[in-house]
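For this depiction, one protein chain was excluded, whereas all remaining protein chains were kept in their positions.
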Amino acid sequence: MGYFAKLFSGSKSLVSGMGVTLKELVGTTAQHKAVTLQYPKEKPVLAPAYRSAIKLIRFEETNSHDCVACKACERICPSFCIKLDGGKVEGIKKKRVQTFEMDFALCSLCGLCLDVCPTATLEYSKAYDEAGYNRDWRVDLVAEFRDYEEEFIRKQRAIEEAAAAEKALKAEQAKAAKEKAAKAKAAKEAAAKDAAPKDDAAPKAAKEDAAPKDASGANDGHTDAEDKS
Amino acid sequence: MSVDLPTRIDELSTASEECAYEKVGFHQRHTIDASVLIDLARAFFEAGYVLEMITCQDLRAETQKMLLVYSFNRLESVDRQLLHLAIDPDTEQAPTLSMIYSGANWFEREVYDMYGVRFSDHPELERILLPEDADFFALRKDFGRMDEASAGGDEAEEGDDD
Amino acid sequence: MTNPPRELSPSTEGELYTLNMGPQHPSMHGVLRLVLQLRGEQIVNAKPVIGYSHRAHEKMAENRSALQFLPNSSRIDYLSGMIYNLGYCQAVEKILQIEVPDRAVHIRIIAAELNRISSHLLWFGTFLLDLGGITPFLYSFDDREQILDILDSVTGSRLTYCYGRFGGVTRDVDDEFLERSTAFIKLLRTRLLMYKRLVTDNVILRERCIGVGVISKDTAFRFDVTGPSLRASGVAYDVRKAEPYGGYDRFDFEVPTEEDGDTMSRFHVRIREIEQSCRLIEQAIASMPEGDILPKKMPKRFQIPKGEFYFACESARGHFGIYMVGDGSDIPFKMKLRTPSFSNLSAMPETLRGTMLADTIAIVGGIDIVMPEIDR
Partner (left out) sequence: MSQSITDYAPQTITELVGNPWLAMPMAAGIIMGALTVNVLMLVWAERKVSAWIQRRMGPTEVGPYGLLQTLADMLKLISKQLITPANIDKPLYHLAPLMAFAPVVGAVALFPVSRDYVLLDNDLGLLFVFALGGMAVIAIFMAGWGSNNKYALLGAVRSVAQNISYEIPLILSALSVVLVVNAMGGSTASGLNLSHIAWVQSHEHVWFILLQPLAAIIYFISALAETNRAPFDIPEAESELVAGFHTEYSGMRFSLFFFSEYTNMLIVSMLAVVLFLGGWDGPLLPGPAWFFLKSYALIFVMMWVRWTFPRLRFDQLMTFCWTVLIPLSILNLLATALAISVL
């Protein structure tokens, strides 16, 4: 490229660059479109996935958290920032956490504790503009639930009683189903002894009776029998 | 030097092993002696392989040796070859590859820094990641476990974490 | 107005003096320290001193289970944290032979490529900042901020993501995420045109970059320079193509290369890579399947079997390799992280020799190094 051609193309590129910045300048001043967030005056909208220090979820039915102090989170935490302790509480079957301390200064927000939690009672809080003056940033996760502990025990006991009642009912149903199945089996066996080909009614009935699947392994023998038939 | 690479490797290595690339990520693994390392590296260089990394395993608990691992790869079509070279860090020195592969310079410095394996004829065998006055080799297995050394005071009970 | 090839002048007149650049210097990325021996403004010898942000990731890896190392992975290179995070997951999946569901594969590609774009945009901005152009820096940060917002909406973090899990990802994406990504790519394309007029065509930038800091094919080969810096030297090596991982072989993209190996080539390669990443994201969005984001069947404990394993992936800066040795427990016996910037930086003494002091900034800025990745 010649000397003047180069000079010209260079100048052209400079002018076009200045055009870009002028456009942005006009854009900011005339259209009031600064892209910055005037932080303390405007607050950012947080994404639903936003991660801050973990906290315990307050469940509606018990008005409290559901931590059973299994310590899975304490074991998995790569930063060793969770310390919790708990145990048996009078009146309910579930174990209950007594202290749940978490050092946010150590936390790396990886979310492994949320993954391993068997009762899914951990979630991220949404605090985002907190600051501290020292390295210790211990958060007592149970603190907000202390006042509700009695209420929780009451409600939990009610739930457990209800659950026990349901379980008993189910067990009864299962027992009934088992008996029925046994009867059907006996009938089937009898029918098989009598005449092998025409006996589809009895197993069908047994199948319908055995519908409540969660009634433990009582009907195992029956299904085996049915499969074979 | 018209001998092709596989023959050359066969000549020089003590033992070779084909590996399932899909599972382990490399094609072959060769065990070699320190004396043939430079020749072999030169063969790799001439065959158009790059030196991807040099690292080390601290096997002193079992074999009294450090195991140097060299990884060569071909850029055009992947063919990753690992070299294993066992070295006693207290008595032996590995030959440097920095005159063939310039990048080996820093890799070897890092291995020296972390494992204390020395490389003979290396142009500047100094600490690279740790401070010059460090008196330990950080990745040796007998150098303190992480959780004991880490700050925070109340981590004494993590010794048995799994 | 041309750049004469600057070789070390044969005259040895004048004394050598030492200039210590960094670790606290406005344009030494992170905490790189360069000990420069200068004659006038010409560099006779350059010695990078590294290790100021060594955090012992490899030692940490030997002292915790593979799963617990997960949050570390994105902190190795905080600018392409997603790529490292997902890369580490993919390495463990390869070792444990875990099948990743299709939807997770697509999500991972979108997330990783968005992260790659954001890393390149950050490089673009800081590179221009090194050359004294402050305004493009803020423009590119504006764009990058939108990527961070998009990724924030699904991962919950803006920089050090912990989004991957062995076998998949933590959180499913919604339609809003996909729409925002599509809209962003559309916007980015117009912004790239603007950058071309403001920056790429600019005569000052071209003068600063063309012919500066040439890394020849041979040099790149000897130092195993990878990533955009290698592709700028004319070698079409991209781990995503050479050893396809994470479903990249299902998508159509090119590996941009340039021939000259100078800073301008590296500049062009990165800009063109942004376009390729946009293409990848578009394809992944278009073919996004429904389904799970984690496999149904997962091992209870992630035990690294006995033996050694190597996994390579392409970070925004080049070949990121994970070499893992297992002993049957779930704590790796040894983990070596082969980071691209480490090798790329090791080629610097050779590249810097004979250049001007002002070029140091352009060259070191141009190869795009991230110090925490080098120091690990």
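For reference, chains read A, B and C in written order, and residue numbers begin at 1 within each chain.
FYI, a residue touches a chain if its C-beta (ideal position, glycine included) is under 8 Å from a C-beta of that chain, and two chains touch if they have at least 3 such contacts.
Just so you know, these numbers come straight off a predicted model, no measurement behind them.
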Whole complex considered, the hidden chain contacts A, C
If I consider the whole complex, including the chain that's not displayed, which of A:22, A:169 or A:186 touches that chain? A:22
Just name the one of C:62, C:113, C:130 or C:243 that touches the chain not displayed here. C:130
Full-complex touch with the removed chain, picking from C:115, C:153 or C:202, is C:202
Which positions on chain A touch the chain that was left off? 7, 14, 17-18, 20-22, 24-25, 27-29, 33-36, 38
Logged for chain C, residues touching the omitted partner chain are 1, 17, 19, 25-27, 41, 128-135, 138-139, 142, 198-199, 202, 204-205, 207-208, 356-362
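Basically, only the chains that are shown with their structure count from here on.
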Once you find the CA centre of chain A and the CA centre of chain C, what distance in Å lies between them? 34
Any chance you could list the residues of chain B touching two or more other chains? 147, 161-162
Can you list every residue of chain C that touches 2 or more other chains, as numbers and ranges? 64
Please give the residue numbers of chain A that touch chain C in the complex, ascending. 3, 6-7, 9-11, 13-14, 16-17, 19-21, 24, 35, 47-51, 76-79, 108-112, 115, 124
Inside the complex, what are the residues of chain C that reach chain A? 1, 64, 67-72, 75, 135, 139, 142, 145, 149, 152-157, 160, 162, 165, 170-171, 194, 197-199, 201-204
Going by the contact rule set out above, which residues of chain B touch chain C in the complex? 23-26, 29, 50-53, 55, 57-58, 69, 71, 75, 77-78, 80, 82, 100-103, 105-106, 114, 127-131, 138-139, 141, 143, 145-147, 161-162
